[in-house]
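Before I ask anything, let me first share the structure, which is written out below as structure tokens.
Missing here: one protein chain of the complex. Every other protein chain is in place.
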Amino acid sequence: MSLDPSPAPAIELVGIDKKFGPVHANKNINLTIAKGSIHGIIGENGAGKSTLMSIIYGFYQADQGQIRINGKPIVIRDSQAAISNGIGMVHQHFMLVENFTVLENVVLGVEGGALLGRDAARARGELERLQKDYGLEVDLDAIVEDLPVGAQQRVEILKALYRGADILILDEPTGVLTPAEADHLFNVLRVLRDQGKTILLITHKLREIMAITDAVSVMRRGEMVATRATAETTVEELAELMVGRRVLLHVEKGEAKPGPVLLSVKNLTVKDGRGVKMVDNVSFDVRAGEIVGIAGVAGNGQSELLEAIAGIRKPSSGKILIDGQPVAELDAARRRELGLAHIPEDRHHMGLVLKFEEYENSILGYHRDQRYGSGAFLDLEAIRKDAEDKIAKYDIRPPNPRLKTANFSGGNQQKIVVAREIERDPKLLIVGQPTRGVDVGAIEFIHRRIIETRDAGKAVLLVSVELDEIRSLSDRILVMFAGKIVGEKTSEAGEQTLGLMMAGIAA
Amino acid sequence: MENFDILVSILGSTVRLSIPLLFTALAGLFSERAGIFDIGLEGKMLAAAFASAVAAYLTGSAWLGLLAGIAISILFSLVHGFASITNRGNQIVSGVALNFVAIGLTVVLGQAWFGQGGRTPQVSGEGRFSPIILPGADAMRDVPIIGPLYANVISGNNILTYMAFLAVPLAWWVLFRTRFGLRLRAVGENPGAVDTAGISVTWMRYRAVIVAGFLCGFSGTYLAIAQSAAFINNMSAGKGYIALAALIFAKWRPVPVMFACLLFGFLDAIANFMQGKSVPLIGEVPVQIFQALPYILTCVLLAGFIGVARAPKAGGVPYVKER
Partner (left out) sequence: MTTASVPLPNWISYGLIPLLNLLLAFFFSGLVVWWIGESPFEALKFLIQGSLGRGDAIGFTLFYTTSFIFTGLSVAVAFHAGLFNIGSEGQAYVGGLGAALAALALDHYVPWYVTMPFAIAGAAIFGAAWAFIPAWLQAKRGSHIVITTIMFNFIGAALMVYLLVNVFIVPGKMAPETRTFLEGGQLPKLDWLMALFGLKLGPAPFNVSFLIALVMCYLVWLLIWRTKFGYEMRTLGISPSAAIYAGVPYARTVIIAMLISGGLAGMMALNAVNGAAARLQVEFVAGAGFVGIAVSLMGRSHPVGIILAALLFGILYQGGADLSFEMPTITRDMIVVIQGLVILFAGALEYMLRPAVVRIYQQFAKG
């Protein structure tokens, strides 16, 4: 570690505070980052990391607090100001123009003169120097969309360096990389640090923190809870700091009585749009009367797995059997007819049509059912009656089936989805992030419903990034990492054991 | 030699019919490359035609006519920008609206001012862009093959025609060799990248639609006081849409845009020529086939049967800063 002898830190945040409406994203954040170091910031999804970085990069203004760069207080009104203060950012979703060459992408916004030709040669020379100095090899004349993801990321880093960045923020940089590409990135980051650059690495992957940072700060629910020198901490301590000593939501739950297999996944592989394997040769069964939880850090393939089972995403190979029936060729509607119910991860985009009235959403996906009208017509009376029953049973507030769905709170919106899916009396229930953005009272209610579903002899597959939720609900826990199931545990398994498996360290 | 004379005459009218398409398609090129769909090319052309005819009549100067055409066309562009950039309205709805305003307003004002049912008074002399005889055109006329081509196709056009063909390399140069062009293309592909690079997406897109207005000013002026000598009701007659088709057919690239416009102009010229004539063996070929062919070709292209037409990725989508 080559710390600069000068005392002024690269970045100092003093009392940064930011609210989005009712959401307190950053609470009184204080943070000091030494010059010439790699500083990790970890925390779970929604801990406030990205908001904090956006404030440093000028995308948002903090409501309160001060930012000091190299000891000087500055105001960062927009990204232009961030750039001129030597701050560069590599976004999680690359900000690249895909049909431009690497060179064009790098010079965009700092072209020099009004004509490209004259300055292009100068830019090329400068970039070649940067590439040599930092090991950032990439063909400057290649079209960006033809490059592998790892190379595109190097373009983003080049962009920042070309603009004279001394401080580099990387937001979840390895999320889209293969392990080999990630190793390459780490080498680049080490070189950058050794040449005196300061690097801020945002991640939720503990392994990365341990591998390359000099210091690490932990965020939890909008607060900065601890900062440690990486050499003096352990994965276990960080995992605990990230999760915190939460009140364990304990749900009364009897023994599972597993029955016949209702969901069988065999050698399933799912690729994303770029052809990267998101789910990699996964096999497992879920039986009637049990809840199988899939634990894992977000982005390790759980979402894609769930969508493949639901019939929303096409797998590239493998089999899915629902109640013994192969369903590969069936769409979401046909699978529902076989007894599948699906509480999706994202209720706003999938589970609900927010502009619909409540009762209209209470039949989404089941609208072709004869109970809601024979033939081509909808029986509104039956639908509204049915919606009112669910509203009463699930205590959905306000109890008004004619209210626009967007006007319900998050917890009540989720209850609309849960009621619709569970009350269909399915054979198999698949659930993604059932309590994301839901208040405590509703969490307990939803958890109890899921267990009742199991006790009624249904098979339940639960995906959640909340380890507590997985542990308190599941009878068996499968841990997913990098698209693979890396192990199976019972609900008795300790949080640390699971945490290490989720980080891909232990099996 | 008779067939050759016919060919020369068809080629001559191909050039003349292509010019308004060319200016307009280049206008669409700038707008759509920046991510702003422009169904309103037709309306801008028409408004410019009217303005140029009126100004040329009043001042007796074709150049002042051109200036007026450009000004009005840019004004329409700014309204389109206000709706679709500032207010994030639907770009297609906005374009459709402006087309109607232009079709209606030109006639209403024309009738109110001149009382000729929407026509403007004839302009002549300095009020028009007249054909320019290039040096040696008369002398060359008798040279076989090259002579008539030079005299009747290359020479004898007005200044705007030559400007249109100059505009093609110029547009290419601006889009691909200047900072402005780089940013303009970037904002149509990934406005987020432009925004994070510290460039205003809004101002960039406004400048793009202003360029579109500027070029439509030329095409409208060409219709009114170069090709004709007055404004006539709805004289653009769907040329804005053919230009749009040419733009798509050329896959949003300047030089292919020129060839697409020449092709569509050629089809138009053929249609005019074939009117009432019969072809040996085939008989009379309906002119409507030639009229419909630009649209049919464009649909076939859009269907992906002849290569893929990749529209600018951020086209039609208002830019909203992500949270």
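A and B are the chain letters, set down in written order, and residue numbers restart from 1 in every chain.
Following the convention adopted for this analysis, contacts are C-beta pairs under 8 Å (C-beta built on N, C-alpha and C of every residue); 3 or more make two chains touch, one makes a residue touch a chain.
All figures in this text were calculated on a predicted structure; none of them were measured in a lab.
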Among B:F129, B:Y241 or B:Y319, the residue in touch with the chain that has been omitted: B:Y241
Selected from B:S13, B:S31, B:N99 or B:N158 as touching the chain missing from the view: B:N99
Of B:V8, B:L22 or B:I39, the one touching the omitted chain in the full complex: B:I39
Residues in chain B touching the chain absent from view: 39, 79, 82-84, 87-94, 96-105, 107-109, 111-113, 115, 117-118, 238, 241, 244-245, 248, 286, 288-289, 291-292, 295-296, 298-299, 302-304, 311
Residues from chain A at the interface with the omitted partner, ascending: 21, 310-312, 331-336, 342, 344, 349-356, 360, 363-365, 367-368, 372-373, 376-378, 380, 404, 406-407
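The working rule: only the chains that are shown with their structure count from here on.
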For chain A paired with chain B, centre-to-centre distance based on mean C-alpha positions, whole Å: 48
Touch list for chain B against partner chain A, complex: 177-183, 185-186, 189-190, 192-199, 313, 321, 323
In the complex, chain A residues that touch chain B: 20, 59, 78-80, 83, 89, 91, 95-100, 104-105, 107-117
